[in-house]
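Each remark here refers to the structure printed beneath this line.
In this view, the complex is presented without one of its protein chains, the others remaining in place.
Each chain gets a letter, A, B and C, in the order it is written, and its residues are counted from 1.
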Amino acid sequence: MAGTKIQAPEGAAAVLDKGFVKLVDFMGGDMRAVESARVSFGSVSKGEDRDRKLLEYLLEHGHFSPFEHSVFQLHIKCPIFVARQWFRHRIASYSEISARYTEVHDEFYIPEAFRAQDTVNRQGSVEGKLDQKKLSAEYAAAIEASYAAYSALLKAGVAREMARGVLPVSQYTQFYWTINARALLNFLDLRLDKHAQLEIRRYAEAIAEIFREKMPWTWAAHRRLNDK
Amino acid sequence: MAGTKIQAPEGAAAVLDKGFVKLVDFMGGDMRAVESARVSFGSVSKGEDRDRKLLEYLLEHGHFSPFEHSVFQLHIKCPIFVARQWFRHRIASYSEISARYTEVHDEFYIPEAFRAQDTVNRQGSVEGKLDQKKLSAEYAAAIEASYAAYSALLKAGVAREMARGVLPVSQYTQFYWTINARALLNFLDLRLDKHAQLEIRRYAEAIAEIFREKMPWTWAAHRRLNDK
Amino acid sequence: MAGTKIQAPEGAAAVLDKGFVKLVDFMGGDMRAVESARVSFGSVSKGEDRDRKLLEYLLEHGHFSPFEHSVFQLHIKCPIFVARQWFRHRIASYSEISARYTEVHDEFYIPEAFRAQDTVNRQGSVEGKLDQKKLSAEYAAAIEASYAAYSALLKAGVAREMARGVLPVSQYTQFYWTINARALLNFLDLRLDKHAQLEIRRYAEAIAEIFREKMPWTWAAHRRLNDK
Partner (left out) sequence: MAGTKIQAPEGAAAVLDKGFVKLVDFMGGDMRAVESARVSFGSVSKGEDRDRKLLEYLLEHGHFSPFEHSVFQLHIKCPIFVARQWFRHRIASYSEISARYTEVHDEFYIPEAFRAQDTVNRQGSVEGKLDQKKLSAEYAAAIEASYAAYSALLKAGVAREMARGVLPVSQYTQFYWTINARALLNFLDLRLDKHAQLEIRRYAEAIAEIFREKMPWTWAAHRRLNDK
């Protein structure tokens, strides 16, 4: 009934049960940051060793603007509750699929394993003795019922923008995301953190891998400084 | 079972069936914009007539920065699907209640009347001959079932951050919102527009009323220019 | 005495007497905006005609986010008083040469022709009967005296960051500038305007040319809408 499902594009890294992260485009790199910093100093590249030291110096002293000239563009598919955390990052550009315009697909995040409520860190979750099979069945049944209600409302002629009101936040959405390397490092710092929800952490891990490939010197310097 | 519900605070304007908009604080005003503009000109107030003309001149010629020195602070309660549209506005500050930290309440948006899918404007909705009573019952039943599943998952020990995966986007959320007058005018232009979904339009109308009270000259000039 | 002058890099467009605009890198394009918009609609390209109409539709209805996924990177050399107007545009990234770190060159903007004070538009200038030769000599003499004082202070051991206090705002500076297509259109609208100072308008014209080359459909649609 719903339109053609958008498959994970080629080269995308799978995340969670139905999500992905895919690099669409990239501009810049480690040397772009070096050059942008050296415009300040009126000089050019001075060999790998000194260029890498410069990058580390910039990061250590909070001179982040040279990293803004490198830009990542990603195509993301993730559950709505993950997207809700994601969109809090304001220094970035977003183009998201519209559930007003298109009928949404029967695609929801079904956890592989449920985590128990953390009673120490009220915001967290921990591994716990839970009846995974039973919980999974209940969770899936709830989601199926929601999607059935959505379909029925659409069939009765209700506008998509209203019918989607019954759809759960585990529904998958998609968006294009453009963000510079400085803002992306900030995103990764917050979303790789052990306090971040495991689901968005999985996306951050996939993106960190892309960052490491595209800007290896910057990534290495950043990790070295933050592991201190 | 859930914690104490946060009641609509005193002075809040009711929006939709359970939402509200409440002005928490405000800084600036029409004369602040005048003064901020006149710092550019090295002069001060010149009487209401000339001050109002100045405001209109600024808006007409795209000199928006003097309006950034007036700041609105609002407390909002709205459905998640409305919040999702809202948070796309990046030049503003948000502090939202966390469904990871607190158990969410049994509060969902139930439309007074369902609108039919607009077949001309694929993104819109129109009044249509729909069996409101039947639809309303189906919609409410779906939401109740979702909340029951959420409660059951919590009872079984599932972490809040995971259990909420079954909750629909019609669930109410709350946030503090701080935004300057320039960015707020932009928000209002987009969200009062007839292409905006009716639900967020209701919030924009309540906020427009607050804007009009706090900055009447600016509002009048803005309306006059946009009605041309 | 000063360090090696940075020559206009290859491919740079000359602006004013010693300035330039040079495209360093670019990401995206017209079709990127189309694709980013269509992610919202869950569809792909539909032929030039419909894709161009989509771009015009987006611009006309204030749907600007699809244009944020195209990014321009420029190397600019301009007088300080132009840079001061430029840096007011906050949705962009800047890396500027530092007069604290390097000794600045003897490079200042010398107008080809002086304009008279506009007495109607207090902020503007007009062609007028001025003794160009005499004015030019006076202007150049003032600047030479300033640079001589700067050099003398440096020679006496004064820190660069203090000695530059005597240098005039006509001094040339350089910076890397990264900006997305949406923000760049806004920059161009304001800086191509007849109320903008002629000097920054010259830069805007050079950049408009680059925009037109890289995103011809977007540029054409934008011009068509703004000429209405």
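Going forward, a residue touches a chain if its C-beta (ideal position, glycine included) is under 8 Å from a C-beta of that chain, and two chains touch if they have at least 3 such contacts.
Computed from a predicted structure; not experimentally measured.
Which residue among B:65, B:136 or B:186 touches the omitted chain?
B:65
Can you work out which residue in B:97, B:148 or B:192 touches the chain that's missing from view?
B:97
Which chain B residues would touch the chain omitted from the figure, given the whole complex?
These residues of chain B touch the chain that is not shown: 3-4, 6, 25-28, 32, 35-37, 39-42, 65-66, 68-69, 71, 73, 75, 93-98, 101-102, 174-176, 178, 180.
Would you write out the residues of chain C that touch the absent chain, in ascending order?
79-81, 84, 87-88, 90-91, 94, 98-101, 108-109, 111, 114-118, 122-126, 128, 130-131, 134-135, 138-139, 141-143, 145-146, 149-150, 152-154, 156-162, 164-171, 197
Given the full complex, what residues of chain A touch the hidden partner chain?
Looking at chain A, the ones touching the missing chain are residues 61-62, 65, 88, 189-190, 195.
What we mean here is this: only the chains that are shown with their structure count from here on.
What whole-Å value do you get for the distance between chain A and chain C if each is reduced to the mean of its CA atoms?
Whole-Å distance between the two chain centres: 34.
Need the CA-centroid distance for the pair chain B / chain C, whole Å please.
Chain centres of chain B and chain C, defined by C-alpha means, are spaced 36 Å apart.
Which chain A residues sit where two or more other chains touch them?
In chain A, residues 94, 98, 101 touch at least two other chains, as defined above.
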